[in-house]
Every structure is written in C-alpha cells, then in structure tokens.
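Shown here: the complex without one of its protein chains, the others still in place.
Going in written order, the chains are labelled A and B, and every chain counts its residues from 1.
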Amino acid sequence: MLDNYIPIFLMIAVGVLFGIIMVKLNEWLGPKRPSEEKLTTYESGMEPVRTARERFSVKFYLVAVLFILFDIEVVFLYPWAVSFKSLGWLGFVTMTVFVVILFLGFVYVWRKGALEWD
Amino acid sequence: MENNYLADLWNSSPIVCVVLTGLVLLLVESVRRGSGRLSYAVSLVGLASAGVLIVAVGDVAQPAFNNMIVQGPYAQFFTVIFLVTGILTILLSRGYLDRQGIHRSEYYLLVVFAISGMMLLAYAMDLIVVFLGIELMSICLYILAGFMRTRGTSMEAALKYFLLGAFATGFLLYGIALIYGSTGTTNLEQIAKSFAEHSASPMFLVGVSFLLVAFAFKVAAVPFHMWAPDVYEGAPTMVTAFMSTGVKAAGFAAFVAVFMRSFQYAGSPVNDVLAAIAAASMIIGNVTALAQVNLKRMLAYSSVAHAGYILVGLAAGNADGFMGILFYLVAYVVVNVGAFGILSLVEDSNGQKLSYDDYAGFSAQRPFLAALMSIFMFSLAGIPPFAGFFGKYYVFLAAVKADMIWLAVLGVLTSLVSVYYYLRLVILMYFREGSGDVAVRPTWAAMLSIGFAAYLVIQFGIFPSIVVDAALKVF
Partner (left out) sequence: MTLQAVLFYLLAAVSIASAIMVITRRNPVTSALFLVLNFFSLGGLYLTLHAQFIAVIQILVYAGAIMVLFLFVIMLLNLGDSQSLREVISLRKLAGVGLSTAFLLEIIYILGFRVSDFPAGEVTRGLEIGTVEYIGQKLFTDYLFPFEITSILLLAAIVGAVVMAKRKLD
C-alpha cells in the first residue's frame, strides 16, 4: 500500500532539497555588497512605514476558530463520501442529522453577527 | 447486523430530549436575539420533560447504539441528580444573572449542553462516549467560568480551568489509547470481561493510572486540585454552584462507572492509590479550608475534602462503598446548590460581600435565609440529623468493612476539623453584630429552590431509606 505514496515522498524530498540547494547556492555564489537601502524590508518597492509585528485584533481569532470548527465538520464528510454507497439511506440520514445540527450553529453565528466586521 | 434504531432512540430519549432543548435554545437565540427570559422558560421545560422521559423509559438495563450507551438504573440515578441540580441552578441563576448584568440566553444553552454531557457519562458503556461526555461538559464549563467577560477574575478562572482541563483531557485520551492498545476494545463491558487477562499488563496499568489522573482532576482530588480554589472563586457564583455539584457528580459517575463497574481492581495497587488520594484530599482540603476568608474559596477547599470522602467509598471498592458514594453525592449536591444559592443572593453586583465577615449578624436581617444556611453548614460538617451525616456514615462503614480502618479514622478526624470552619459561619451569623446591612432581594424562584434544597437535606437526613433504596437498586 505504501508503494502508492512513493511518488509523493519523492516529490516532497525533491521539493525540499531543491529549495535548500537554491537558497544556499545563491548565498554562496552571489556577491554581497550591503548598503542601508538594500537592507530595508522588501515591500514590493514601497517604503516600509512601521514594523509588521503588530497586534492583531481578536476578531481574526474568532474567524479562525469558527473556521477550524467547520473544518472539522468537513473532515467527517470525507470518509462518509468514500463509503456513501455501501452506507445506504441510513448513512444519508446520519449525515443529514449531523450537518443540520451544525447548520443550526452556522445560523446562530450568522444571526449573532459574528461574521460581520464590527 | 440489524440495529433497531427506534428502540435505541427511545432508550436514549432523555439525552436526546436535553440535546433537543439545547438546539431549540440555539434557534430561539438566533431568531430573536437577547431573549433571555424565553430561554429560561424553554430550558426549564426541556429539563423537566427529560425528567418525565427518564421515568417513562424505566429502569431495566438496556444497551443502545451498538453498546455505546446503556439505559438502566445507574444512568437513571445519576440523570435524576443532574436534572435536579440543573433545574435548581437555572431557577437560582436568573435573578443572579440579572443582578450581575449578564443575563443572556447562551448561559442556559451552555448549562443545558453541559447537562447532556454529564448524562452521557452516566449512560456511557464505551470509553469513547466517556471522552465525549467529559469534553462536552468541560467545554461548556470553560465558557461558563468566563461568562462574566468584563471581570478579570472570571477570565482568569476560565483560562486556568481551560488550560489545566485540556491537560487532564490529554491524560484521559492517552489512557484510553493505552487501554485500547492492550485490550483491543474500548467497550467497558468487554474490558471488564477480559480484565483478569489484562490486569497484569503494564500497558494496561499505565492506561488505568492515566484515567485515574484525569478523573481525579475532574473531581478536584489532591494532588490534582490546584485549579479548584481560583476557578471556584473567579467563576460567576451560580456557575461555581453548578461546577461543585453537577460536575462533581458527573465526574464521579464516570469514575465509578469505569473503576468500580468495569475494572475489578479490588486488592490491587490501584486500591492503595485511591486510598492515598482520598486521605490526602481529606487532610489538605480540610486543613486549607480553615485558613480561608472568602466563602467561595472555603467551599472550594471543602469540595476538595468532600471529593476525598467520596473517594473513601471508591477505595473501599465494596457494595457498601458503592451505595455510600451514591448517597454521599446526593447529599452533597443538594447541600451545595443551596449554600451557593444563598451566596449568590448576598453577593453584590461587584462580586463583593463573599467573605465570612459579610455574614456577621446575618440572622437579624434575614432570619429565614440564615437558618437555611445553618442547615447547609451542619449538613456539610456531617452533623445529624442532616443528609451529610448519613453520607459520611455509609462511606466510613464501607471503609471499615474493607479493612481500611485507618481511612475511616482519618475521615472522622478530618470531619472534626471541618466542623470549625463550617460552624464559624453559623456563629458569625447568629452571635455577632453586623456592621452594614446586606441588601438581599431574592426572587421567588430562588427562595423556592433554596427552600427545596433545605427540605431535601432534612428529608434525606431523617429518612435516608429513600435514597438508600434507590441506590441499592442501582448496584
């Protein structure tokens, strides 16, 4: 069974090695003549105004938590979809109950305005 | 394999009813935001109908959903405890939440979901259900502990409870994994059947000890009690009431279900460990409670001590111990709802007036409430003729029968210590002059629930046979 994954492992290994080799090669071959201009943070040509390390609003966090919770819901859909045929109608009802319960949660989140950027 | 899902649904109908109540509450809040009063009514009706269903389903043991849960006397006994605490908590909460300015329907929603989690623990026949029940209950309580979002202590309580609780959950899950690894099943019945074969396996024992850690944390037994005082103090008082009653009972429901009913550990080292935890909880809980100024903290340490007393029954591991645990839990739960209920009435909107001194001269201002508070304190101290006395009597009897006389003696001695800090409150209420006036404006519902709790304390103290008969049917 693991044989099926060998291409994936190879792909990952090549990807990682390629990335490391390219960066190191650059570092090793390229000439270095640093100046103050060159050492500033690269912002696509814009002048950096202040530090990027700013404190995020808790609003982002709420969105992220909600994302994870619904993400976990989707995880359950995956094995369900794979064995959908053999599960029959019972499986359909099971998943419907599950999704409806979480849909209620979604309605709650929506109505509470938790998805709005206030 | 054909399952009869309709029969399963009927057998689990009390849980389903509570869960549906939660879903209705969610819908209510979605449709009409800020409908606290309606949610209050809906949650009471929902819990009451679950109570009707638990009687209707009957007490014949029946497994459901492929042996995941079992409906039966055990589930019934604990469910009644959870529903009664839930209803009393909700009745007491409304006035309290109004006074504190946090009356929101999410409160009821979370309480109802927490109760469904507790019920899962009483019904559980599989370690996976135990895990889900503990998680469902705990997540709701982490939020409830921090429900007073503008108060720092409440947030601190939520964070502490959450971080340490998550750690305990890790132990629980690891323990379940190890037990599954060595037995090949998570079903409690099957583990019980093959117990003799696995009891010597090191992996199994490590799993058992991890479960022990997790449960000891949930019931706040020494040395896993560190969270209790801060969380009890910081959480909104009615949440603390719910925590120290429902959650404690639910923790023991799982503890007893897994340890007494499935692991036949009598005579093994597990017994000694349980006895040690019980002894440490009794000593540390009671001695530390002596030094407290804040009543919520005092009751927190007292709850650690009471966890120790209940663990004496678990350490004894015999039929008397089992009965003693059930009786003790009933007595403790009823008393604590009442005592915290009175605390919540006296507490002002800044979370002050919770110390011993605030109760000086309380009897002159509120003679009825002071009398009820004294009843609760007497019962907690284990003075007859109140329910707490028989609880202690039965667990100590069980310890003596199991040849753990030292544990029983220790229990009696620490109970004597506890008399000091419980009766100190009574003396302050009756024999000291009060400095300021205590503004208490209880709602009818609150007075009724506190009165009902006091009635039960006296009723079970004078006629313990009501609970004893019910408990004997469970075993």
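Points worth noting:
Throughout what follows, contacts are C-beta pairs under 8 Å (C-beta built on N, C-alpha and C of every residue); 3 or more make two chains touch, one makes a residue touch a chain.
Bear in mind that the values here come from a model prediction, so they are computed numbers and not experimental data.
For the chain left out of this panel, the touching residue among A:Trp28, A:Tyr42 or A:Phe60 is A:Phe60.
Among B:Val24, B:Val57 or B:Cys140, only B:Cys140 touches the chain left out of the display. The omitted chain makes contact with subunit B at the following residues, 1, 3, 8, 12, 19, 22, 26, 33-34, 64-66, 68-69, 104, 106, 109-110, 113, 116, 120, 126, 128-129, 132-133, 135-136, 139-140, 142-143, 146-147, 149, 158, 178, 181-184, 198, 201-203, 206. Although one chain is not shown, part of subunit A still touches it, namely residues 1-2, 5-6, 9, 51, 53-56, 58-62, 64-69, 71-73, 75-76, 78-83, 86-87, 90-91, 94-95, 97-98, 101-102, 104-105, 108-109, 112-114, 118.
Rule of thumb we're sticking to: only the chains that are shown with their structure count from here on.
Across the complex, subunit A is touched by residues 5, 23, 26-27, 29-31, 33 of subunit B.
Listed in rising order, the residues of subunit A touching subunit B in the complex are 90, 101, 104-105, 107-108, 110-112.
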